[in-house]
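Here you go, one structure.
Yeah, one chain of the complex is gone here, protein chain that is, but the others are all in their spots.
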Amino acid sequence: MIEIRLHGRGGQGAVTASRIIATAAYEEGKYSQAIPMYGTERRGAPLTAFVRIDDVRVRERELVHNPEISIVLDPLIAKQQAVVDSLKPGGLVLLNTAYPPEEVNLGGDFKVATVDATTIALETLGRPITNTAILGAFAKVTGLLKVESIEKAIKKFFPGRLGDMNIAAVKRSYDEVKGPIQAVVKDAPPEKVDIHVGGYGVLKDVSSWRVYTPEIDVEKCVGCKTCWIFCPETAIQWDEEKNKPWIRYEACKGCGVCANECPVNAIEMVRVEV
Amino acid sequence: MSERITRAQIPMSELTITPGSACQGCGAALAARLAFKALGPNVIRHGIPCCPDSVTQTPRVGTVFEGGGAQLTGTSRALKAIGREDVLAVGFYGDGGTYDIGFQGLSAAAERNENIIVITKDNEAYMNTGNQRSGATPKYARTSTNPIGPRSRGKPRPKKNIPFIFAAHYVPYVGTASVGFPEDLIAKVTYMKTIKGFRMLIVQSPCPVGWRFDPAKTIEIARASVQSGIWPLYEIMDGKTFKLNYKPKELKPVTEYLSPQARFRHMTEDEIADIQETATANWENLLKADEMGRLTL
Partner (left out) sequence: MSYEVMVGNKAAATAVKLAKVQVASAFPITPQTTITQYLSEMYAAGEWDFDFVNVEGELTSQVVVQAASKVGARTFTCTSGPGLLYMHHPMQVTGSSRLPVVMAVVHRGYKGMQPDHSDLMSQQWTGWGHQYVEHAQEILDSLLMAYKVAEDARVRIPIAVGYDGYVLSYTAEPVEIPDQGDVDKWLPPYKPMPSVLPDEVDPSTFSRGWGGGDPQMPWKIHHEAVLKIEEVLKETMDSFEKTFGRRYGNGMIEPYKMEDAECAIIAMGTIAGTCKAAVDKMQAEGKKVGLIKLRSFIPFPVNDFQAWTKKLDGFAVVDRSICPGKGGPVFGKLRDSLYDLEKKPVTLQFHAGLGGKEVRVHDFEMIGDKILKAAKGGTVEQVTWV
């Protein structure tokens, strides 16, 4: 049995990706199971899904704890050591990132493959949804399933023209994936950011939710307090002495309301460096 | 009636503990944050299953989904029994807990004029469970249980007129508010604190995920809703006295509100005209009531 873990963000289609893999496996006469991590998903928050593939019907119902393969759909989450947590020694991690495998900083005993699925998705689908774009790379580097099976499965989920576009993304990532090579960094770093978000309550740091980060030009700011009043997370704090805002970044989810509302365009939403 | 305040008069205090688990750009999270600036810390915050449950620096109690009105009642009666009527019993409920499954209990609490404050974060569907339709979902809106297909054009029926329904219980205060108009929202919560009895504020809270728009536009959409007459801001006291708080000289067309939201993207010109007609007609009625300063209920 092969166990796979997928990492994505709420709204990016990680769960669909897990089901496409499971469908492709069944196309090849294998049995499969696609499991989402249940919780109240939040748009933009990191989430996890799992797949099991076996030659017999899968009986286990526990979650996947030691996957052979980890697939990361989001380039920011791809930087978190947590994506290779409990990966079986000798396993493989496939990252959506523009960096080549040699420049990946995740540490441990596993192979690393990378593909810039975001760019591929933007160019073939017009949107940065990477759940299908990464599956061609998956077929190539794992050799687990034929890319034709992936394409057949995609047609079941995305009929017609949409299916064709997604298959184009699959073909490209099959060709463009780099690696796998043995991870350059041998040891896992001691600290780790928790990227699983489930349930309710107060979080410690939501920086990983941001694809864009607000940056304030305090010179332009006229002190109207608009950004401060409209931030749902009180990430924008107000310095009453200076009469200017400052940002508590660990509370900022990058929604962009502040930038959109600022009457003098003093806030810019800057793409987070990937 | 609430008294207008300026941006500068908005209290600096923050009682929500953040970051919470709300989605990016969540209107309901902002509604809770703003309300608490006026409510202050001497509150027992009441919750029921809802989205999101903003955490505050106050004690929190919760119960079953349909128990919103009942739990506020129990708290309020017990506070009286133990001599602590200084503490506010405030409920933060969603549209499910107000319009639908929670309606009976709230209606009865209103009828008994319980000494409670209900703040409804209205995001117009059961968002916590994935955007299923509610009695608060507007006509033509697409939800996961009102999808678009040959047999369905989204929700076939209009949104329940909850503010008027509760006003018809002859309670001391019913108000509508919007996260796009924070001064008005805070002024209304401030006013509610000065009186006793059943007080309710329904805050339209745009939801980027369910209404399908770029989270950066949450406030823009909240504002457009008010400015097009889709969600007018008003107050009704004792089911009689009526005041329209925001009266633009001319309403903006409803398309300004509908267009940025993919939940309305399927609408035909006729359907949009239907919404426009309803908004315009409703606005005329409210203007008349405002002129007279009262409603006939």
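As written, the chain order gives the labels A and B, with residue 1 at the start of each chain.
Heads up, the rule we're going with is that contacts are C-beta pairs under 8 Å (C-beta built on N, C-alpha and C of every residue); 3 or more make two chains touch, one makes a residue touch a chain.
The structure displayed is predicted, hence computed values, not measured ones.
Undergrad: Touching the hidden chain in the complete assembly: which of B:Ala35, B:Cys50, B:Ala70 or B:Ala167 does that?
TA: Residue touching the chain left out of view: B:Ala70.
Undergrad: Which listed residue, B:Pro59, B:Pro156 or B:Gly293, touches the chain dropped from view?
TA: B:Pro59
Undergrad: If the missing chain were put back, which residues of chain B would it touch?
TA: Residues of chain B in touch with the missing chain: 17, 41-44, 46, 53, 55-61, 63-64, 66-67, 69-75, 77-82, 84, 87, 104-105, 107-108, 111-112.
Convention: only the chains that are shown with their structure count from here on.
Undergrad: Using mean C-alpha positions as chain centres, tell me how far chain A is from chain B in Å, no decimals.
TA: So the centroids are 34 Å from each other.
Undergrad: Going by the contact rule at the top, pick out the chain B residues touching chain A in the complex.
TA: Contact set of chain B toward chain A: 7-8, 10, 12, 14, 16-27, 29-30, 33-34, 51-53, 55, 128, 179, 182, 208-209, 214-220.
Undergrad: Give the list of chain A residues in touch with chain B in this complex.
TA: By the definition above, chain A touches chain B via 10-11, 40, 42-45, 197, 199-203, 205-206, 209, 224-226, 229-235, 238, 240, 250-257, 259-261, 269.
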